[in-house]
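For reference, the structure is listed below as structure tokens.
Omission of a single protein chain aside, the complex is shown with its protein chains in their original locations.
So that you can tell them apart, the chains are marked A and B in the order they are listed, and the count of residues begins at 1 in each.
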Amino acid sequence: MRITGGKVYDPAHGLNGVVKDIFIKDGQVVDLPVDGRTIDARGMIIFPGGVDVHTHVAGGAVNFARAMTPEDHRRTTAFIRSQTTRSGIGGMTPTTFATGYLYAGMGWTTVNEAAVAPLSAKHTHDELRDIPIVDKSCCVLLANNEILLDLLQDGEYEQAQHLVAWYVWAAKAYGVKAVNPGGVAAWKWGKDTGQMTEPVVGYSKLTPAKIVSGLAQIIDKLGLPHPMHLHCNNLGAPGNLATTLETMRSLEGHRAHMAHLQYHAYGGNDWNSMRSEAPALAEYFNTHPNFTADAGAVLFGDTVTITADGPWQHLLYKLTGRKWGNIDVENETGCGIVPYTYRPNNLVNAVQWAVGLELLLLIDDPWRIYLTTDHPNGACFWRYPEIIKLLMCSDFRKECLSQLSTKALKRIHLAEINREYTLYEIAIIMSAGPARALGLPQKGQLGTGADADLVIYNEDDDVQQMFGHPRYVIKGGEVVIDEGEIRATPPGRGLLVKPSYDETIETFLRPKFEDYYTISFDNYPVEMERVEQPTFNNCIETP
Amino acid sequence: MGGKVTCTLGEVKNRADFIVYWGGNPAECHPRHFTKYALIPKGKFVPRGRKDRTMVLVDIRETKSARASDIFLQIKPGKDFEVLTILRALVKDQPVDRSQISETGLTIEQLQDMVERMKRAKFGVFFFGMGLSMTRGKHMNSAAILTLAAELNAYTKFVAMPMRGHGNVTGADVVMRWQTGYPFGINFSRGYPRFNPGEFTTIDLLVRGDADAALILGADPGATMPQPCIDHLARIPTIVLDPKVTHTSRLAKIHITTAVTGISAPGTAYRMDEVPLPLRPALQTSYPTDEQIIRRIYNAVASKPDWMIHNGKMTSAQI
Partner (left out) sequence: MNTITLRLKEQPSVPLEVEVLSPDVLKTLSHAEICASSIRLGKRQRRIDDFFEVEGERSDQLEIHGDISRLKWVGRSMTGGQITIHGNVGMHLGAYMQGGSIEVHGNAGDWVGAEMTNGLIHIHGNAGGQIGAGYRGSMKGMQDGAIIVDGSAGLEIGMRMKKGTIVVGGPAKDFTGLDMKGGNIVLLAGAEIRTGAWMMRGTIISLIPIILLPTFHFSCSYSPVFLRLYAKFLGKLGISIPVDPRAGHYHLYNGDTSVPGKGEILIWHPLGTS
């Protein structure tokens, strides 16, 4: 395939709207002209396919949320089946086939499922296999794994390292996720964590800070291509900036990817005094290059919150009286689900809406902050074009700000920010940057050897329209979307790593399984057959 | 109302010190439940096993499970919803009309004792069975016990879990939900999934005669369903896929013998707590699997000309 005459935005190679032909062969970008179909892309804009570094689209938690929201399924977009496409439901918790169609329809071609419980990883992979078109990676939840916590408490870091590697491989994951370290374990007794330096409920010495730094070091030693993916303690709480900064300091230069940073950037002491501390957080972030982050931006409207942060969800249920779902997973983690509506006239929601945008605008380096909404927590992923418009058009931002109350305006800084994102920068935060953070060199770029995942837009002043309705989406060199129509639904690839570990960890683990789990050790690991087109990325060799 | 607070069975094994079985008879229907998960095993935080646990059985009659219980509450048939509603009120220190309590078969002392024990527990769990979910009130009985468990979390850790029936009901629920958004009773007539229990659920469809063909897989409605359903199945073209010739097979037009999933055919089963377990076949068979037969039927149907309107489009106006 040849794509001729388009304006190419390929930030990994510094191409900022350069008119250039792209040649594709056997699913990859090549440097020599080829025959085959030609797409005349004159006047059009070409980006590498979107990469969502943090989303919740498959597995037990999302499926639980599907059970809880039939009313949303009824009122949302439905996909009608055809000879080549399956039926499905969009909305807050899209069904699997619909998830693939919706992401691809928007030009996103790789997604990272951010939270997988190893015990139900088979379920997650079965769902991922039913998501067409996009390539998938997933992060396995470990920061509340009691077997790991016991090892960290006892200072057994080497064993802990083998354990982490074993779990990553058993779950067929790509990375490691830490959610509210220690807090989800505390929730098993109905509690949460206190201070970063206070021992976790049930432990004498182990603190959240030690879990965070312990895991970060282990992941660096294992050389996982993606750093520890961290959802800090104290999510959503007024004044939690302090916890976030303390966490970042405790990492002492180790890499970390801060998830949905928006939820961790608040000042104030209580709901009434809550305010944005995005500038302070951005400043620290700007001067500490060991971090990447994704925005976790909020948009006004209905959604459903799905998170492993069980105690936070119980609190949200008590505050709102909305439906509440919770499942605790033995030895490993848990999840809480509460449908929620963000309203502009709610002071807290107004601050949250502003903070996501402020972080995106105040963090200098677009290579380190990425476009996400922590789907579906902040907003549904298919609303990303709205965020792009808010980032690119300060007039539109000001219009939206005028909806907020004077009280809210005093708590936020967004009105003072005039920066407008360029197309080049959008290409970074939606594709090139997250691909780099995930350690996926074949993604997020359009150079020779890259996976041929691209999105081609009709140029439009209305950027929301432009980004919401690509002209073409190409995945692995195949046209999957053509003017809004689904033309092909090839299966996506499962992206994996195989970190090395000492096999004697299994001797350590077998009795633990007998004692603490309720499924046998041999039935536990995810079988390779459950991963579609498994594709391996290498761990980083540590010198 | 709406939502569920639950956990995987290992959490019960490791933490639960207060177990309530409501409307179920695990000793006979889930024979390994006591020994593997809920009563006997020593758990990480329940080191003395049975000695560290209290088990309450709530049922209309004294079954074999009662022998394993510390407290047996014999409730009058059809009064579960009332008792659960009373408990919800008592937990919140709300008034209850005492004159009606004797009709439930229980005393106010028993109910108050129950409330105190539930609040004092470190980790309580309700396991509820068909005695609750299939008796008068049905889904509202289940909703009542789920809501009570959710509300108890204001005081202590509490969860609730249904004791699922056989045949990988949970697995079907899980897969349906990820593919369609809905757990059961799904209608695809308009090309997209729709859900409405009472309208699209099997017994209702068959009683009203709303279906003009039926394919039965892994179930035996001819043995279990009300007579009007069976009569309708006999009237319409019915196809049965089953390892055995069943009651339904005998009234069907076609019976296809298939391999037993889990014994001769591989797959994945989901436990009652939604933990996926691999099924590795132990025996060979010459019979095709259900999947093979369904794929062949599907391919034959797919090769016919497609008549579906709005082929492959999206609609933002579901009916």
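Miscellaneous remarks
Here is the rule we go by: a contact is a pair of C-beta atoms (placed from the backbone, for glycine too) under 8 Å apart; a residue touches a chain by one contact, two chains touch by 3 or more.
Since this is a predicted model, take the numbers as computed values, not measurements.
Residue in contact with the omitted chain (choice from A:Gly17, A:Pro70, A:Gly239 or A:Pro441): A:Pro70. In the complete assembly, the contact with the undisplayed chain comes from B:Glu82, out of B:Glu82, B:Asp242, B:Glu274 or B:Asp290. Considering the complete assembly, chain B touches the hidden chain via residues 1-2, 81-82, 85-86, 88-89, 92, 94-98, 100-101, 104, 136-137, 140, 188-190, 195-199, 210-212, 307-309, 319. In the full complex, the hidden chain is touched by chain A at residues 68-72, 74.
Simple rule for what comes next: only the chains that are shown with their structure count from here on.
Chain centres here are Cα averages; for chain A and chain B they lie 33 Å apart.
Residue ranges on chain A touching chain B, taken from their complex, read 58, 60, 62-64, 66-68, 70, 73-90, 93, 95-97, 119-120, 122-123, 126-127, 130, 146, 188-190, 314, 317-318, 323-331, 334, 337, 485-486, 515-519, 523, 527.
Remark: chain B residues 1-11, 13-15, 36-37, 42-44, 122-123, 150, 153-154, 156-157, 159, 174-175, 177-183, 188, 190-195, 268, 270, 274-278, 302, 306, 308, 310-316, 318 touch chain A in the complex.
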